[in-house]
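Below is one structure, written out as structure tokens; comments come after it.
The excerpt is restricted to a subset of chains, each kept in its original location.
Residue numbering begins at 1 within each chain, and the chains themselves are lettered A and B in the order written.
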Amino acid sequence: MNHLCPSDFARLDMSRRERTGFGETVFCPGKTLPQLLAIMQRFQAADEAVLGTRCTPEQAAFLQAQNLPVDYDPTSRILTSQWGTIAPLKGRIAVCTGGTADLPTAEEAARTAEFSGATVDRFYDVGVAGIHRLFSQLESIRRADVVIAVAGMEGALGSVLSGLVAAPVIAVPTSVGYGAGFQGLAPLLAMLNSCAEGMTVVNIDNGFGAGAAACRMLRMKENRSDEQ
Amino acid sequence: MNHLCPSDFARLDMSRRERTGFGETVFCPGKTLPQLLAIMQRFQAADEAVLGTRCTPEQAAFLQAQNLPVDYDPTSRILTSQWGTIAPLKGRIAVCTGGTADLPTAEEAARTAEFSGATVDRFYDVGVAGIHRLFSQLESIRRADVVIAVAGMEGALGSVLSGLVAAPVIAVPTSVGYGAGFQGLAPLLAMLNSCAEGMTVVNIDNGFGAGAAACRMLRMKENRSDEQ
């Protein structure tokens, strides 16, 4: 099984970090255990740091049982390699959630960003049903360079935040809710239709995408050689 | 034309006010001018106050040209009879809007309630993109017995208000917006999925329904004979 050749089913994008600033990520669903192992070993051989998303506990346990040096966080379902080095990023990211049930997605965003070198502050359960909870944290949130707003149900957190801070806001709708929430469609539409400018949106439950986009934004704080 | 008999195409519900506390309403779209005139004359003959909704300027002008004693408000498209008497209601209704473009629906709600005897306070353009605008009016809004929250785009106004006042909140999504607003679907879903309890919702752009429901609620302030 260890001799499975990834080139039969996967073409690893080894130049991705150089090209886009973010190494290739492994989307774990739908991959068999041998496929996943072969892919990870290939990255390990190249000493290329790698992140896996939506990794099941079974997939993680299998990889660890094969002595692959990876860490796994069951809340965010994020798998991270212990190998490879990633340079730290300047600036701070604030990850805010509307409620406690948004935690898995928020942690996916936070851990993705942290793995990529960012500093992350967490502000959880500051949703609009009790808006004083948000106001009590506002000073701290305003210190962030990028704000990630994670919310399900009616998804109003992003709009409210965008009207209160000057940083770019990335809104992440979650599938938290029921009935006419339609598995996250309600907050997705709400976030796309925000009356507050300066907010952009990612897919439902896509904490990873929000974290990765936030890191691209933080890189703007570097002094680039070609800039004059 | 004046001899058109409404019983051919319409069965007027003359006992409605007695049964439900709210007289029958004429939904104007799809009715021909002669049909509309015959219906209104029937109410006039019975001296039964009547309200018309979504009345076009052409329909209103035709009725007035026939010397029918009706008033017409082009913003709300509400048509009201000058005949009939309606007893005043106790208590106050606050009608709030997210933005200026929500005015037609808000006025439909306000004028429906006023025609039914209610006292209405208007708080327009207090949407969440600049939430301090809402907070500056909050003391006044809290004086209301029923709050109507009219908003398009992401429709967050209802959720925020429900978390701040103790009165029942009736949320009215509007078709204000574009793209993934899908003609009001976005705020409708957002309002149905509110994380704040105590809010109920009516159809998109249904100011009339919100005003009528608010009046039913105000009637709870009367001392009813059967209550002991």
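The rule is short, and it goes like this: contacts are C-beta pairs under 8 Å (C-beta built on N, C-alpha and C of every residue); 3 or more make two chains touch, one makes a residue touch a chain.
A quick note: this is a predicted structure, and the numbers were derived from the prediction, not measured.
Trainee: List the number of copies present in the full complex, noting that all chains share one sequence and 2 are shown.
Mentor: Whole-complex copy count for this file comes out at 8.
The rule is short, and it goes like this: only the chains that are shown with their structure count from here on.
Trainee: What whole-Å value do you get for the distance between subunit A and subunit B if each is reduced to the mean of its CA atoms?
Mentor: 44
Trainee: Applying the document's contact rule, which stretches of subunit A touch subunit B when the two form their complex?
Mentor: 98-99, 127-131, 153-156, 159-160, 162-164, 177, 179-182, 185-187, 189-197
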